[in-house]
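The complex appears here minus one protein chain, its other protein chains still in place.
In this document, chain identifiers A and B correspond to the written order of the chains, with residue numbering beginning at 1 in each.
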Amino acid sequence: MGIATEKLNVDRRDGRLVMAHFYVAFIALAVGGLAGLLQVLVRSGKFELPLGIGYYQVLTVHGVVLGLVLTTFFIMGFQIAAVSRTSGTLTNKQRVIGWIGFWLMTAGTIMAAVMILLNEATVLYTFYAPLQAHAIYYLGLTFVVVGSWFDGAAIILAYSKWRKAHPGTPSPLLTFMAVVNTLMWIVATIGVATTVLFQLLPWSLGLVDRVDVLLSRTLFWYFGHPLVYFWLLPAYMCWYAIIPKIIGGKIFSDSLARLSFILFLLFSIPVGFHHQLTEPGIDPAWKFLQVVLTFLVIIPSLMTAFSLFATFESFGRSRGARGLFGWVRELPWGDARFSVPFIGMLSFIPAGAGGIINASHQMNQVVHNTIWVTGHFHLTLATAVILTFFGISYWLVPHLTGRKLTKAMNKLAIIQGVLWAIGMTFMSGAMHAAGLLGAPRRSSFSEYGGAPQAAEWIPYQIAQAVGGSILFLAIILMLYIFINLAFFAPKGEQDFPVGEVADEAEKAPMVFENWKLWLGITVVLILFAYTIPLIDMIENAPIGSKGYKLW
Amino acid sequence: MHMHKFEKIWLIFGVGALLVFLSVLGVSAFYLGNQPPSCLATIDQEKVDTLPPFNEPGLKKVEGKDWDYELIFVAAAFAYTPGEVEVPLGAKVKVIATTKDVIHGFQVAGTNINMMLEPGYISEYVTTFDKAGEYLILCNEYCGMGHHMMTSKIEVVE
Partner (left out) sequence: MAQPQLHKKTNSKLEETNSLKGTLASVILLGFFIIFTWVGVYFLFLDRF
């Protein structure tokens, strides 16, 4: 991996760019977390929002700032740091491009936020037409996406520079992974950019009267599923390439890690129909085809599970652990940089199992748009991914600010992770259960005209409020830790851990960096999965919808 | 590229399980007809009230079809028509629904009747109401301020 040539610290100038991203991300955590608390309280039926604030306005805030803002800012910041650490300091030009990206994303966030606060955009973060938000909301989200492209360009340029300087050598694993995720993000966001720029924006400005609802949704979900992999892959970067170093072990296999990332690039995009399984305008055979493709994207996660267990077991056995599970005891449970992301890994087991159920064609009718789905992505995004991001922050923030994670903060971080696990077990568990009984997602408290079925859901809604309140406490702790690490922790050197491979002799095949090949296959798969259904949709389209503002 | 023997075993096991899942789903969908709702028919959403079958919402007995009844629902912000309906136990029913305005999520709680209603499209699902009881119909796709107030009711009676 050319470890000797790597620079061991992220340059301070790159560090400032990364920290700028993290400030926005953690402000988003504070705002979105508060919104989440309000939602679970309202839905318990015991609390009403003051000052005429609407439940759905709060829900829009929650989804936009956590699902889009927190994630995009944190991921881009982390990826820039990873590239700077493993492929060398960014050039001035690359860094300027990164700053342009940051400011575009920030401007977009402010535009969208103002429109949500003015109650001009209570359309949730999925903004399904024909509910029509203010044009500035769509424009703001466009800025966030375009800004992320600039950040992505900085990452790709830094990679190209490294690539040219090191012919015939596989790129550093973390850089390779950041590049894969960035390429996937760029290909995926073309879909949402298309519907926003060519459908929703002209329609909200009054330039056109009607919008093709199904086409817009399809373009959204072309983006929407790779979006969840865009969230997940940075967590996988940490699990594959950073956690082994933290525990003192080795990366199980560099090549297999790269293979799994390439599989994610290929199969996470042509699968959007599994979010549209119960929609009237799509042929079921095409739905099933995308279900099959969705099942293919499970395989790299199966590989990941094996690699992680193998990393842990190899480490434990190297320390003399015996028996089938003796190695579990050898893991550094007292180190928050490991134990908090580990809680995230564990949560990915039920999360993944639930995801397979969601994607299972006709079985989707059991759970579609019930609160089971909310429970599902609070295990994936809001536990597996976010606890890993927190785990990264514990060392990356002090690394960038020239401070140290103290023992006291480490302890607090573990408490935070455990609180999160407890809160989420209540909240997500209750959501899964209530969802199977039929309780809908994205709905304010309702007794549904005294229906006996709705009455059965109320105890679960109270459990969600209990879990959500515990989660809010964990968020406050996390914000405290972040502020400490950014501004108050003692000065010092905090290591940026980068894993080393177990078998140095085995070089990753260079074919993994044949981007023409992988992007080519990606495009072919997308065309295969989407061309005919899209032609069908456009040819058989109904008259289109006028805009509605029903909030 | 080297792969550990145990990883091969795991991948064969895992991929095998996924293939079994897909086969079960595929046979159920394509041979037994348990497809997710995908009607593929369109309608002018602004004229729903005047067009059959939506000009007469409710339960209708039909002859000479694979199902005994058609149950017609019209959704609009924030109500379903009809607001309450009785279905005889054991009846094979085609539920047909559409929306007059935005997207709604037509869900009969505790059943597999769960389909998106999108402006301009008709949604259908055929099923046999084989369990008596009162079933809540709700909207499971955000449609505006009154989204959680949208309800209707199906009573499956002997």
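Everything that follows uses one rule, which is that a contact is a pair of C-beta atoms (placed from the backbone, for glycine too) under 8 Å apart; a residue touches a chain by one contact, two chains touch by 3 or more.
In this text the structure is predicted, and so the values were computed from the model without any measurement.
Summary of contacts with the chain left out: across A:354, A:417, A:440 or A:467, the touching residue is A:354. Touch with the chain that is not drawn comes from one residue among A:318, A:469 or A:540, which is A:318. Contact with the omitted chain, checked across B:9, B:27, B:51 or B:157, is made by B:9. Residues of chain B that touch the chain left out of view are 2, 4, 6, 9-10, 13-14, 17, 21, 24, 110-113, 127-131. One chain of the complex is left out; on chain A, the residues touching it are 250, 252-253, 302, 305-306, 309-310, 312-314, 316-318, 320, 322-328, 349-350, 352-354, 356-357, 360, 362-363, 365-367, 436, 502-503, 505.
By our rule, only the chains that are shown with their structure count from here on.
A straight line joining the Cα centres of chain A and chain B is 30 Å long. Within the complex formed with chain B, the residues of chain A that make contact are 54, 56, 59, 124, 128, 130-131, 213-214, 217, 253, 255-256, 259, 276-284, 287-288, 291-292, 295, 298-299, 302-303, 306, 310, 356, 360-366, 368-370, 437-446, 448-449, 451-454, 503, 506, 508-509, 540-545, 548, 550-551. Those residues of chain B that touch chain A in the shared complex are 1-4, 6-7, 10-11, 14-15, 18, 21-22, 25-26, 28-30, 34-46, 77-78, 101-103, 105, 107, 109-124, 134-136, 138-149, 151, 153.
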